[in-house]
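Questions regarding the structure given below will be posed in turn.
Only one protein chain is missing from this complex, and each of the others stays in its spot.
And then chain A:
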Amino acid sequence: MTATATRRTRPSPPPEPAAAPDRARRRDAGKLLLILGGTVLSALALVVSVTIGTVGIGFLDVVEAVRLRIFGGTLEADFAQAYAVITELRLPRVLLAFIAGAALSVSGVLMQGLLRNPLVSPFTLGVSPAAAFGAALVITLAGTNQLSPWATIGGALVTSLAVSAFVLVLASVRRMAVATLLLLGIALTQIFEALTSALQFTASENTLQAIVRWTFGSVNDATWTDVQIVGAVVLLALPVTLWFSKDLNAVAFAGDDAARSFGVNVGVLRVGLIGLAVVLAAVVVSFCGIIGFVGLVGPHIARLVIGADHRHLLPFAALSGGLLLLVADAVGRTVIAPAVVPVGIVVAFIGGPMFVYLILTRKNALK
């Protein structure tokens, strides 16, 4: 052997230091604390957000109303009006805002991870234009703006889910590469935007107003039924995403080939979890209209705080997205009170600059 070959680059490894794995576990515990802290903060923010509005309601009033609502008790006559405002108007809207934000943010994390691209959002595969077209079609066919909300919700949900199913079936049958999938999403977005524009062009004054109003994402008409349905979808989806978070890590960080070599069924995982992501997005869009940016910014904020590991990122992104939409709704209700700015508009005003700030200040945020 020559001199270069005999000089070993590294000595044999020393016996395992016991401290290092403990450090790793402590870091995991720290991240769980962050998630716990975020949950407490979210609960406080929800209560505070209920107090905001034209009818003066205090922090303790909210706690009392929730206590009465859940555990029952006698409702004092002088508290009846505040109780009605809290439980029938404010609570459903703040809860729907929070849940919708959480759903979009989790959906964004899934899409970004599975498509291995930090710039995609829940709407990348054409979910929101398809939903908007479905709602617009129902409004146009009915020819009135006095439609039951269930009709537009149904129209939006059916078209957005059908389009997503079409994309996913095509992707799995043709074994599409990620780039092809993204291009398909762009094409579908263009097609459905054009279709909606065509409907708007032919619409009457009344229906045109209804179509345009629908596209402003808002939680103004939130009901307990909306909260229950969207909430149930999120509560079912979150544990499923957490169960697969390890496999999601493998695909997002190591790529398809390496993930397969780690024993991950990449094809099934990708189609299954993208399916879940588009269902989350489609349900939110159908109930609230188009709320952009949360699905893009929510995941990035969460990633900056808690890191990219999906085991912690998924729950934390639910909190960050929920809080973002909660704050946006609170701002929308106060900025030109008593008028209410739809949350979809406010969140773009808050999320846009925030995103620009993230891009410009953290070079690693998008790497």
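Please note the rule applied: a contact is a pair of C-beta atoms (placed from the backbone, for glycine too) under 8 Å apart; a residue touches a chain by one contact, two chains touch by 3 or more; residues count from 1.
Everything that follows uses one rule, which is that contacts and distances are computed from a predicted model.
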Query raised in the report: From the names "L-serine dehydratase", "Histidinol-phosphatase", "ATP-binding cassette domain-containing protein" or "Acetolactate synthase", which one matches the UniProt record for the unseen chain?
Result: "Histidinol-phosphatase"
Report summary line: Where A:E64, A:D226, A:D247 or A:D329 are the choices, the one touching the absent chain is A:D247
Report task. Could you tell which one of A:M176, A:A308 or A:M354 touches the chain left off the display? Result -> A:A308
Query raised in the report: Mind pulling the chain A residues that touch the left-out chain?
Result: 2, 4-5, 8-10, 12-14, 16-17, 20-22, 24-25, 28, 112-113, 116-118, 242-243, 245-247, 249-250, 252-255, 257-265, 303, 307-309, 311, 364-365, 367
